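Every protein chain except one is present and positioned as in the full complex.
Just so it is clear, A, B and C label the chains in written order, and each chain counts residues from 1 on its own.
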Amino acid sequence: MSSETEQDVPAKPASPRKGRLVKSLIFAGGGTLIIAALGALLYESGLIPGLQRGDQTVASGYFQPPSNDEMPDGAFGDSVRRGQAIFMNTATNASQHVGNGLSCANCHLGEGRQPYSAPMWAAWGRYPQYRAKNDQINTMEDRVMGCFTFSMNAQHSVSGEPPPHGDDIYRDLQSYFYWLASGAPNNTQMEGGGFGTVPKTELGYSPERGQEVFAANCAVCHAGDGQGQKDINGRYVFPPLWGPGSYNWGAGMARINTAAAFIQNNMPLSRPGTLTDQEAWDVAAYINSFERPKDARQGDMTVEETRRLFHDGDDIYYGQEVNGVLLGVGTPDPVRPVGAPE
Amino acid sequence: MTADRRPEQDPRHPDEHFEPYELDASIPWPLLGISIALGVWGAATLFDTRRHEERAQVERVEDTQLATGQAVEPGHALFEASCATCHQPDGLGIRGAVPPLAGSPFVRNGPELVANIMLRGIDGPIRVNDSLYDGHMPSFASVFTDVEVAELASYVTSRWGESNRALEAAEVAELRGRVADLGSFRGGAGVAEDTGFALDEQPTFASGTSQPVSPEISALIFEGRGGQWSCASCHGDLGQGRENTPRLAGLPTDYIVKQLGDFAAGRRINESMAVVVAELSNEEKRALGVYYAGLRVPSNARPDLGGDLERGEQLAREGDWSLTVPSCFSCHGPSGFGVATEFPPLAAQHAPYTASQLAAWAGGQRTNSSLDLMEHISSALSAADRRAVADYLASLPPVPAGSGDMLAEQGEGQ
Amino acid sequence: MNNYLPLSIISLGILAFATLMLVIAPGIEMARPEPPAGLQPYTVEEQRGRDAYVSMGCLYCHSQQPRAPEQAPDGERGWGRPSVSADYFYDSPHQLGTMRTGPDLLNVGARLPSESWHLTHLYQPRAIFEWSIMPAYPFLFEVKAEAEEGDVVVALPPEFAPAEGVVVASQEALDLTAYLLSLDRTYPAPQDGIRDDGYRPRGDAE
């Protein structure tokens, strides 16, 4: 600044300590910058594990079945592939035995892998087991035959019955299940198996409330009339939920508690868990309050008898009157078996 | 070095010190250490680049080849990727919806007919092995190269038609030239008629009538009005779109009408569209929807985002349940043909558009999907996944557009 | 370090080496005799428009070099595939740019193919994007009482239109728009295209 004052200031001996302090400050600052820079370099070179960008799928706590790329070659692999094809597109690949518009994959999501969507890896190791439904020890084949009988409503199919025992359809499906369960523990209850449960709610369930839930959350895909939707080629994209094209009264899904669990844990597709327990119960009740193909076990019995024999104590509208209509009589048989050529 | 302090000054020139010079302190060891460390790093990086660069360029060129449809794997892989969603890996089709290839008289007639059908597509009723199918097979002309068509036709006929003849690419090229302007076959009867092949008795084709476009709507589409630019000036004369301007051709009427309304209401944010829709009446929106739904245009979409097509195919066909993402096709229909109003066709849509919409859902600029389904799915996808699936969908053949609302009705059909 | 001559020679030598590395070697590597298939030369009108683009300094806000998808979501934004050196065969002066105050423009002709849109946008960007900070270019337009034969009238929302008359594009505006519409490098990248692949994920090969 001005020179005069400058001259007057006495020479100030800078303390040596100060000099050293400044020096160490400078070195410290520089060192910090260098360390930061070297850190950035390391990060850049990808040498720090765990910090890399990229997609790391979080492993879920459930059993991890193999993915499709891991399918084996050879005769077993071919069987697995055929089994998967049947599983995914049952109406074509087991066409003689499917009497409605459904496939295994409609309820067993993710190609039979999705937890709480009755995944096959969890089911495989549980059979043979005793089932109260038919009061006997069931093998996996028996169990799948039940699916054809009830969920696929084989009665309306071309053959009019599920695949007979020993059919290749069972072999292939079981190959697929066995493969999905590769490495899974045997004969234990696995986390994520079955459809899970929904706790009972205070209000119970009501189709009237369910109707609103359905309109708000389900109709977009399954259509307002619950009959599902097809693409321009007439292929079902969204399965029908009631009526002649859906599972019959003997299917597990016709029970409101089962349907509620499935819905709560899996629906709407991609957004499971968005419905409250109450909503799941209500909408399950709504869906199962419509007429559907009759229970395969009914035979010549009346609805009343069949209810007593097979549905006693179940959460099901079978044999009850809803809106003045007795349910369980069954939708009329089709003119021609479903899928039969003209 | 002596301790620093204010230097003595020359009384004649109080602030004019000596001309500066340097002391000879040695280089501090930290600086030497840093220099050596950086030197090692630099050399390593450069050597590493040398190794990396060549491979990266090869990979990029491979991507480009994929993008331009020059994949080299013949027959089987192409079939798995492009045909199996409908006709199924075992060629059995879908009962009641997609005719089988196995045992089909069409396939037995040899690779020329198969190639012809692939190039033209089939609309309307067709009878295969006593079963009647009333659907739409898209034209793959814009999706496959001649080589690919030849490979696929040969593969399909050798596997299910027991023909050993291998079609040549040149024959396909010649065929392509001949059928370029013919449009789709009109049902099975059309195939029999046009090609003269002996096929079983085929149902007759009832042609739909397409509605004429009124002059006002035509002006809106091609000339614009007042402060609005014309539709065609961005979406193309044929509604085919480009880059992130979507393909409109073949989208369902109701879907288009809904989107126009959503632009106006801010459920979709796009400034240019907001200007355009501001003055549209409801009737005009519907008329535009009818017009575009009825347009049938080959695909000009390409996988050009460098996405991983295998991953894209996986997402489209199987989904990724670890991300709670169901497959695209589980809602938008097999092959991405779309289902009714809520689930528009995805096939042959431009990859940048699809990817940008997924991003918009994830980022909240688009909020018009039912039950927020797309918002959730998009948020679960990584950027690479968005590109992968958009690229895969762009590689599919376009939906065969019907006339007017026919498609929407069929979609809901019983 | 007390001699002027060695100092000069070594300094210039280092610069020459840098020039070799940064300019000459990549120049040789990128040089190609032919433009890539799919790239058209600029027409006279487009070249005039390009000159206008250069002289208006569009470069200072708009890059013309889409990045690779591994690096940035340019493709998702519709800005096009990552460009390679061959895409700039006809470009001089280059307009690669270093700023994205506005979006990348290398493929704006493919992304926004509407001439009338561009005219509106050039006349007043805020007629479309209320948040836009792009300068308006009213001096490229003329307000006339009535459009004459051959005039291109700019479509404007009422709040941006002049109280009376119509806004007509000047030749320069039309040229500039023609240039913008010609910006379209969506053809497949040439196989020998060169670009910075440094962002590609490093596989575990080798």
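Some notes on this structure:
Everything below uses one rule, namely that contacts are C-beta pairs under 8 Å (C-beta built on N, C-alpha and C of every residue); 3 or more make two chains touch, one makes a residue touch a chain.
We take it that contacts and distances are computed from a predicted model.
For the omitted chain of this complex, the UniProt record lists the protein as "Cbb3-type cytochrome c oxidase subunit I", which is one of "Proton-conducting transporter membrane subunit", "pH regulation protein F", "Multicomponent Na+:H+ antiporter subunit D" or "Cbb3-type cytochrome c oxidase subunit I".
Residues of chain B that touch the chain left out of the display are 1-2, 4, 6-10, 12-28, 31-32, 34-35, 38-39, 41-43, 45-47, 49-50, 52-54, 56-57, 269, 271, 355-356, 359-360, 362-365, 378, 383, 386. On the side of chain C, touch with the chain left out of the figure occurs at residues 1-4, 7-8, 10-12, 14-15, 17-19, 21-23, 25-27, 29-31, 52, 54-61, 63, 65, 67-68, 71-73, 76-77, 82-85, 87-103, 125-126, 129, 131-139, 193-199.
Everything that follows uses one rule, which is that only the chains that are shown with their structure count from here on.
The touch graph of these protein chains is an open line. Chain geometry summary: the mean Cα position of chain B and that of chain C are 26 Å apart.
Between the Cα centres of chain A and chain C there is a gap of 49 Å.
Along chain B, residues 384 each make contact with two or more other chains.
Residue positions 202 of chain C are each in touch with at least two other chains. Looking at the complex, you find that chain A touches chain B at residues 3, 6-7, 11-14, 16, 19, 27, 30-31, 34, 38, 41, 45, 55, 57-60, 68, 81-82, 85, 89, 91-93, 95, 98, 109-111, 113-114, 217, 220-221, 223, 227, 229-238, 268-272, 274, 339, 341-342. Per the touch definition, chain C reaches chain B in the complex via residues 68-70, 73, 75-78, 80-82, 107, 110-117, 120, 127-130, 155-158, 160-161, 186, 188-189, 191, 193-195, 197-198, 200, 202-203, 205-206. Those residues of chain B whose C-beta lies close enough to touch chain A in the complex are 3-6, 8, 14-15, 28, 30, 34, 37, 41, 45, 86, 88-90, 92-98, 129-136, 318-326, 329-334, 337-340, 342-343, 370-373, 376-377, 382, 384-385, 399-400, 402, 407, 410-414.
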